[in-house]
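What you see is the complex with one protein chain gone and the rest in place.
Right after this comes subunit A.
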Amino acid sequence: MTAPLHEPTAKAAPSPVAEAAPGAVDEAAAVGGDTGPVQGRSPARIAWERLKRDRLALTGGAVILALIVIAVLAPVISNLVGQDPDVFHEDRIDPLFGTPKGSLGGISGEHLLGVEPVNGRDIFARILHGARISLLVGFLSALVAVVLGTVLGIVAGFFGGWVDAAISRVMDGLLAFPQLLFIIALVSVMPNDMLGMTGSSVRVFVMILVIGFFGWPYIGRVVRGQTLSMREREYVEAARALGAGRLHILAKELLPNLVAPIVVYTTMMIPTNILTEAALSFLGVGVKPPTASWGQMLSNAIDYYDSDPLYMIVPGVAIFTTVLAFNLFGDGVRDALDPKSSR
(Lines give C-alpha, C1' and ligand atoms only; values in the text may rest on other atoms or scores of the structure.)
Protein backbone atom coordinates (compact mmCIF):
# COMPACT_ATOMS: atom_id res chain seq x y z
CA MET A 1 0.00 0.00 0.00
CA THR A 2 1.40 3.37 -1.00
CA ALA A 3 -0.70 5.42 1.37
CA PRO A 4 1.94 6.11 4.02
CA LEU A 5 4.19 7.67 1.40
CA HIS A 6 1.63 10.35 0.77
CA GLU A 7 0.88 11.25 4.33
CA PRO A 8 3.35 14.14 4.58
CA THR A 9 2.52 15.86 1.30
CA ALA A 10 -1.25 15.42 1.07
CA LYS A 11 -1.95 17.63 4.02
CA ALA A 12 -5.72 17.28 4.17
CA ALA A 13 -6.13 14.04 2.26
CA PRO A 14 -8.70 12.05 4.16
CA SER A 15 -7.83 8.41 4.74
CA PRO A 16 -10.64 7.02 2.51
CA VAL A 17 -8.82 8.41 -0.49
CA ALA A 18 -5.63 6.65 0.44
CA GLU A 19 -7.46 3.40 0.91
CA ALA A 20 -9.25 3.62 -2.43
CA ALA A 21 -8.06 2.19 -5.73
CA PRO A 22 -4.41 2.92 -6.64
CA GLY A 23 -5.56 5.45 -9.27
CA ALA A 24 -7.04 7.66 -6.62
CA VAL A 25 -3.69 8.00 -4.94
CA ASP A 26 -2.38 10.01 -7.87
CA GLU A 27 -5.32 12.37 -7.59
CA ALA A 28 -4.67 12.90 -3.93
CA ALA A 29 -1.06 13.65 -4.70
CA ALA A 30 -2.07 16.12 -7.38
CA VAL A 31 -4.43 17.96 -5.04
CA GLY A 32 -1.92 18.13 -2.26
CA GLY A 33 1.04 18.78 -4.53
CA ASP A 34 2.66 22.19 -4.38
CA THR A 35 1.91 23.08 -8.02
CA GLY A 36 -1.79 23.40 -7.21
CA PRO A 37 -4.67 23.29 -9.63
CA VAL A 38 -4.08 26.83 -10.91
CA GLN A 39 -0.99 27.19 -13.04
CA GLY A 40 -0.49 30.26 -15.20
CA ARG A 41 1.10 29.83 -18.61
CA SER A 42 3.32 32.59 -19.85
CA PRO A 43 2.63 33.99 -23.34
CA ALA A 44 5.96 32.62 -24.55
CA ARG A 45 5.03 29.17 -23.35
CA ILE A 46 1.61 29.33 -24.95
CA ALA A 47 3.26 30.30 -28.24
CA TRP A 48 5.76 27.44 -27.96
CA GLU A 49 2.97 24.95 -27.36
CA ARG A 50 1.12 26.20 -30.40
CA LEU A 51 4.26 26.04 -32.50
CA LYS A 52 4.88 22.47 -31.41
CA ARG A 53 1.57 21.45 -32.94
CA ASP A 54 2.36 23.04 -36.32
CA ARG A 55 4.06 20.31 -38.36
CA LEU A 56 4.93 22.43 -41.36
CA ALA A 57 6.60 25.00 -39.14
CA LEU A 58 8.46 22.29 -37.27
CA THR A 59 9.68 20.82 -40.56
CA GLY A 60 10.84 24.27 -41.62
CA GLY A 61 12.56 24.72 -38.29
CA ALA A 62 14.28 21.35 -38.59
CA VAL A 63 15.55 22.21 -42.06
CA ILE A 64 16.85 25.55 -40.78
CA LEU A 65 18.63 23.82 -37.91
CA ALA A 66 20.14 21.32 -40.33
CA LEU A 67 21.28 24.17 -42.58
CA ILE A 68 22.90 25.97 -39.68
CA VAL A 69 24.73 22.78 -38.68
CA ILE A 70 25.81 22.26 -42.30
CA ALA A 71 27.03 25.84 -42.59
CA VAL A 72 28.97 25.71 -39.35
CA LEU A 73 30.48 22.31 -40.08
CA ALA A 74 31.00 22.85 -43.83
CA PRO A 75 34.81 22.37 -43.76
CA VAL A 76 34.47 19.31 -41.54
CA ILE A 77 31.85 17.66 -43.73
CA SER A 78 33.69 18.35 -46.96
CA ASN A 79 36.84 16.93 -45.37
CA LEU A 80 34.91 13.84 -44.38
CA VAL A 81 33.92 13.20 -47.99
CA GLY A 82 37.46 14.08 -48.98
CA GLN A 83 36.67 17.14 -51.08
CA ASP A 84 37.81 20.72 -51.08
CA PRO A 85 35.59 23.39 -52.67
CA ASP A 86 38.52 25.08 -54.37
CA VAL A 87 40.40 22.13 -55.83
CA PHE A 88 40.18 21.69 -59.62
CA HIS A 89 39.49 18.23 -61.02
CA GLU A 90 40.33 18.71 -64.69
CA ASP A 91 40.57 14.96 -65.10
CA ARG A 92 36.80 14.77 -64.58
CA ILE A 93 36.09 17.18 -67.44
CA ASP A 94 35.46 16.24 -71.02
CA PRO A 95 38.18 18.27 -72.79
CA LEU A 96 36.10 18.60 -75.94
CA PHE A 97 32.94 20.21 -74.52
CA GLY A 98 34.15 21.42 -71.15
CA THR A 99 31.34 19.51 -69.42
CA PRO A 100 31.82 16.86 -66.72
CA LYS A 101 32.51 13.34 -67.81
CA GLY A 102 29.80 10.79 -67.17
CA SER A 103 26.06 11.20 -66.78
CA LEU A 104 24.23 13.64 -64.52
CA GLY A 105 27.00 16.19 -64.31
CA GLY A 106 29.57 13.69 -63.24
CA ILE A 107 27.89 12.32 -60.14
CA SER A 108 29.97 9.58 -58.58
CA GLY A 109 30.81 8.10 -55.20
CA GLU A 110 33.62 10.60 -55.01
CA HIS A 111 31.73 13.68 -56.18
CA LEU A 112 28.28 13.32 -54.63
CA LEU A 113 26.68 16.09 -56.67
CA GLY A 114 29.04 16.02 -59.59
CA VAL A 115 31.63 18.59 -60.59
CA GLU A 116 31.55 22.00 -62.22
CA PRO A 117 32.05 22.26 -65.97
CA VAL A 118 35.48 23.51 -67.09
CA ASN A 119 37.22 23.61 -63.69
CA GLY A 120 35.75 20.49 -62.20
CA ARG A 121 35.39 21.77 -58.64
CA ASP A 122 33.28 19.53 -56.39
CA ILE A 123 29.71 20.83 -56.33
CA PHE A 124 28.80 19.19 -53.03
CA ALA A 125 31.63 20.94 -51.22
CA ARG A 126 30.78 24.24 -52.89
CA ILE A 127 27.11 23.94 -51.89
CA LEU A 128 28.18 23.33 -48.29
CA HIS A 129 30.39 26.37 -48.30
CA GLY A 130 27.75 28.39 -50.14
CA ALA A 131 25.38 27.73 -47.24
CA ARG A 132 27.82 29.58 -44.99
CA ILE A 133 27.67 32.71 -47.11
CA SER A 134 23.89 32.54 -47.53
CA LEU A 135 23.13 32.10 -43.85
CA LEU A 136 25.80 34.52 -42.71
CA VAL A 137 24.50 37.28 -44.93
CA GLY A 138 20.86 36.33 -44.26
CA PHE A 139 21.17 36.35 -40.48
CA LEU A 140 23.58 39.22 -39.94
CA SER A 141 21.88 41.59 -42.35
CA ALA A 142 18.56 40.76 -40.67
CA LEU A 143 20.21 41.52 -37.33
CA VAL A 144 21.39 44.89 -38.58
CA ALA A 145 17.93 45.65 -39.92
CA VAL A 146 16.17 44.49 -36.74
CA VAL A 147 18.38 46.49 -34.40
CA LEU A 148 18.13 49.66 -36.48
CA GLY A 149 14.44 49.19 -37.22
CA THR A 150 13.44 48.41 -33.64
CA VAL A 151 15.34 51.27 -32.05
CA LEU A 152 14.32 53.88 -34.61
CA GLY A 153 10.75 52.55 -34.86
CA ILE A 154 10.22 52.68 -31.10
CA VAL A 155 11.75 56.12 -30.85
CA ALA A 156 9.57 57.41 -33.68
CA GLY A 157 6.38 55.87 -32.32
CA PHE A 158 6.95 56.72 -28.69
CA PHE A 159 8.20 60.27 -28.88
CA GLY A 160 6.19 61.36 -31.91
CA GLY A 161 6.37 64.97 -33.06
CA TRP A 162 9.33 66.07 -35.13
CA VAL A 163 11.36 62.98 -34.16
CA ASP A 164 8.69 60.79 -35.69
CA ALA A 165 8.42 63.02 -38.74
CA ALA A 166 12.17 62.93 -39.34
CA ILE A 167 12.53 59.16 -38.94
CA SER A 168 9.43 58.47 -41.02
CA ARG A 169 10.69 60.59 -43.90
CA VAL A 170 14.03 58.78 -43.83
CA MET A 171 12.16 55.47 -43.97
CA ASP A 172 10.05 56.67 -46.90
CA GLY A 173 13.19 57.76 -48.68
CA LEU A 174 14.97 54.45 -48.15
CA LEU A 175 11.94 52.46 -49.25
CA ALA A 176 11.82 54.41 -52.48
CA PHE A 177 15.57 54.04 -53.04
CA PRO A 178 16.70 51.72 -55.86
CA GLN A 179 18.55 49.40 -53.52
CA LEU A 180 19.89 46.96 -56.11
CA LEU A 181 21.26 49.65 -58.38
CA PHE A 182 22.86 51.36 -55.42
CA ILE A 183 24.63 48.19 -54.34
CA ILE A 184 25.83 47.47 -57.87
CA ALA A 185 27.22 50.99 -58.08
CA LEU A 186 28.74 50.75 -54.63
CA VAL A 187 30.51 47.49 -55.35
CA SER A 188 32.09 48.85 -58.49
CA VAL A 189 33.79 51.66 -56.57
CA MET A 190 34.53 49.59 -53.46
CA PRO A 191 38.20 49.04 -52.54
CA ASN A 192 39.49 45.51 -52.63
CA ASP A 193 40.63 45.55 -49.05
CA MET A 194 39.41 47.54 -46.10
CA LEU A 195 39.53 47.22 -42.31
CA GLY A 196 42.08 44.46 -42.65
CA MET A 197 39.77 42.34 -44.81
CA THR A 198 40.40 41.29 -48.37
CA GLY A 199 38.50 39.89 -51.33
CA SER A 200 35.24 38.16 -50.52
CA SER A 201 35.27 39.16 -46.84
CA VAL A 202 34.98 42.79 -47.89
CA ARG A 203 32.13 41.94 -50.23
CA VAL A 204 30.31 39.92 -47.57
CA PHE A 205 30.78 42.64 -44.96
CA VAL A 206 29.51 45.34 -47.28
CA MET A 207 26.56 43.18 -48.38
CA ILE A 208 25.53 42.59 -44.77
CA LEU A 209 25.66 46.30 -43.97
CA VAL A 210 23.94 47.43 -47.13
CA ILE A 211 21.18 44.80 -47.14
CA GLY A 212 20.58 45.44 -43.44
CA PHE A 213 20.58 49.17 -43.96
CA PHE A 214 18.01 49.01 -46.73
CA GLY A 215 15.94 46.49 -44.79
CA TRP A 216 15.39 48.37 -41.55
CA PRO A 217 12.60 50.67 -42.76
CA TYR A 218 10.33 47.64 -43.26
CA ILE A 219 10.68 46.56 -39.67
CA GLY A 220 10.89 50.17 -38.50
CA ARG A 221 7.46 50.91 -39.93
CA VAL A 222 5.92 47.89 -38.25
CA VAL A 223 7.50 48.69 -34.90
CA ARG A 224 6.53 52.34 -35.16
CA GLY A 225 2.92 51.47 -35.96
CA GLN A 226 2.76 48.94 -33.19
CA THR A 227 4.30 51.38 -30.72
CA LEU A 228 1.80 54.04 -31.74
CA SER A 229 -1.13 51.77 -31.05
CA MET A 230 0.42 50.23 -27.93
CA ARG A 231 1.14 53.50 -26.23
CA GLU A 232 -2.51 54.43 -26.47
CA ARG A 233 -3.51 51.25 -24.68
CA GLU A 234 -5.17 51.59 -21.36
CA TYR A 235 -2.56 49.53 -19.56
CA VAL A 236 0.08 52.03 -20.58
CA GLU A 237 -2.10 54.76 -19.21
CA ALA A 238 -2.65 52.68 -16.10
CA ALA A 239 1.10 52.38 -15.71
CA ARG A 240 1.43 56.14 -16.04
CA ALA A 241 -1.34 56.55 -13.49
CA LEU A 242 0.78 54.48 -11.13
CA GLY A 243 3.69 56.84 -11.62
CA ALA A 244 5.78 54.86 -14.10
CA GLY A 245 8.42 56.84 -15.98
CA ARG A 246 9.23 56.87 -19.68
CA LEU A 247 11.97 54.30 -19.50
CA HIS A 248 9.82 51.92 -17.51
CA ILE A 249 6.98 52.29 -20.02
CA LEU A 250 9.31 51.76 -22.99
CA ALA A 251 11.07 48.73 -21.59
CA LYS A 252 8.42 47.06 -19.48
CA GLU A 253 5.12 47.99 -21.09
CA LEU A 254 5.88 48.43 -24.79
CA LEU A 255 8.80 46.17 -25.61
CA PRO A 256 7.20 42.85 -24.58
CA ASN A 257 4.37 43.53 -27.00
CA LEU A 258 6.80 44.30 -29.77
CA VAL A 259 8.65 41.02 -29.42
CA ALA A 260 6.08 39.07 -31.43
CA PRO A 261 6.03 41.31 -34.53
CA ILE A 262 9.82 41.67 -34.37
CA VAL A 263 10.35 37.92 -34.26
CA VAL A 264 7.88 37.37 -37.09
CA TYR A 265 9.45 40.04 -39.28
CA THR A 266 12.91 38.72 -38.61
CA THR A 267 12.01 35.22 -39.73
CA MET A 268 10.37 36.69 -42.81
CA MET A 269 13.31 38.95 -43.53
CA ILE A 270 16.04 36.31 -43.43
CA PRO A 271 14.87 34.45 -46.58
CA THR A 272 14.42 37.75 -48.42
CA ASN A 273 17.97 38.68 -47.55
CA ILE A 274 19.24 35.27 -48.64
CA LEU A 275 17.53 35.85 -51.97
CA THR A 276 19.06 39.31 -52.23
CA GLU A 277 22.50 37.87 -51.58
CA ALA A 278 21.91 35.22 -54.24
CA ALA A 279 20.74 37.88 -56.66
CA LEU A 280 23.77 40.06 -56.01
CA SER A 281 26.15 37.18 -56.43
CA PHE A 282 24.27 36.13 -59.54
CA LEU A 283 24.79 39.60 -60.94
CA GLY A 284 28.46 39.34 -60.16
CA VAL A 285 28.56 42.03 -57.50
CA GLY A 286 28.30 39.70 -54.54
CA VAL A 287 30.82 37.15 -53.41
CA LYS A 288 33.90 36.96 -55.61
CA PRO A 289 34.90 33.70 -57.30
CA PRO A 290 37.00 31.36 -55.57
CA THR A 291 34.58 31.70 -52.61
CA ALA A 292 31.43 29.68 -53.28
CA SER A 293 27.95 31.14 -53.19
CA TRP A 294 24.69 29.71 -54.43
CA GLY A 295 23.76 32.73 -56.48
CA GLN A 296 27.17 32.79 -58.13
CA MET A 297 26.93 29.07 -58.93
CA LEU A 298 23.54 29.64 -60.56
CA SER A 299 25.01 32.45 -62.56
CA ASN A 300 27.84 30.26 -63.82
CA ALA A 301 25.42 27.44 -64.56
CA ILE A 302 23.42 29.54 -67.00
CA ASP A 303 25.93 28.85 -69.75
CA TYR A 304 25.50 25.10 -69.35
CA TYR A 305 21.74 24.86 -68.86
CA ASP A 306 21.37 22.39 -71.76
CA SER A 307 24.63 20.47 -71.56
CA ASP A 308 24.86 20.20 -67.74
CA PRO A 309 21.44 20.99 -66.24
CA LEU A 310 22.30 19.49 -62.86
CA TYR A 311 24.83 22.24 -62.23
CA MET A 312 21.94 24.70 -62.33
CA ILE A 313 19.44 22.57 -60.46
CA VAL A 314 21.59 21.91 -57.39
CA PRO A 315 22.14 25.52 -56.20
CA GLY A 316 18.61 26.36 -57.31
CA VAL A 317 17.18 23.64 -55.08
CA ALA A 318 19.43 24.78 -52.23
CA ILE A 319 18.13 28.36 -52.43
CA PHE A 320 14.56 27.19 -52.86
CA THR A 321 14.67 24.80 -49.90
CA THR A 322 16.28 27.34 -47.61
CA VAL A 323 13.85 30.12 -48.42
CA LEU A 324 10.88 27.76 -48.19
CA ALA A 325 12.02 26.45 -44.81
CA PHE A 326 12.38 29.97 -43.42
CA ASN A 327 9.01 31.01 -44.78
CA LEU A 328 7.22 27.97 -43.37
CA PHE A 329 8.87 28.50 -40.03
CA GLY A 330 8.07 32.21 -40.13
CA ASP A 331 4.41 31.52 -40.89
CA GLY A 332 4.28 29.07 -38.01
CA VAL A 333 5.88 31.55 -35.64
CA ARG A 334 3.44 34.23 -36.69
CA ASP A 335 0.47 31.95 -36.14
CA ALA A 336 1.84 30.80 -32.80
CA LEU A 337 2.40 34.35 -31.59
CA ASP A 338 -0.95 35.64 -32.74
CA PRO A 339 -3.61 34.70 -30.20
CA LYS A 340 -6.35 35.40 -32.73
CA SER A 341 -5.15 32.92 -35.33
CA SER A 342 -6.75 29.52 -35.26
CA ARG A 343 -5.62 26.56 -37.23
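As a working rule, contacts are C-beta pairs under 8 Å (C-beta built on N, C-alpha and C of every residue); 3 or more make two chains touch, one makes a residue touch a chain; residues count from 1.
Following the convention adopted for this analysis, contacts and distances are computed from a predicted model.
Asker: Suppose you had to identify the omitted chain by its UniProt name; would it be "ATP phosphoribosyltransferase regulatory subunit", "Dipeptide/oligopeptide/nickel ABC transporter ATP-binding protein", "Heme exporter protein D" or "FMN reductase"?
Answerer: The correct option from "ATP phosphoribosyltransferase regulatory subunit", "Dipeptide/oligopeptide/nickel ABC transporter ATP-binding protein", "Heme exporter protein D" or "FMN reductase" is "Dipeptide/oligopeptide/nickel ABC transporter ATP-binding protein", the UniProt name of the unshown chain.
Asker: Taking the entire complex into account, which one of A:148, A:190, A:244 or A:263 touches the absent chain?
Answerer: Of these options, the touching residue for the absent chain is A:244.
Asker: Among A:54, A:116 or A:253, exactly one should touch the missing chain; which is it?
Answerer: The one listed residue touching the chain not shown is A:253.
Asker: Tell me which stretches of subunit A touch the chain missing from the display.
Answerer: Contact residues on subunit A toward the absent chain are 36, 38, 40-43, 160-161, 231-245, 247-248, 252-253, 256-257.
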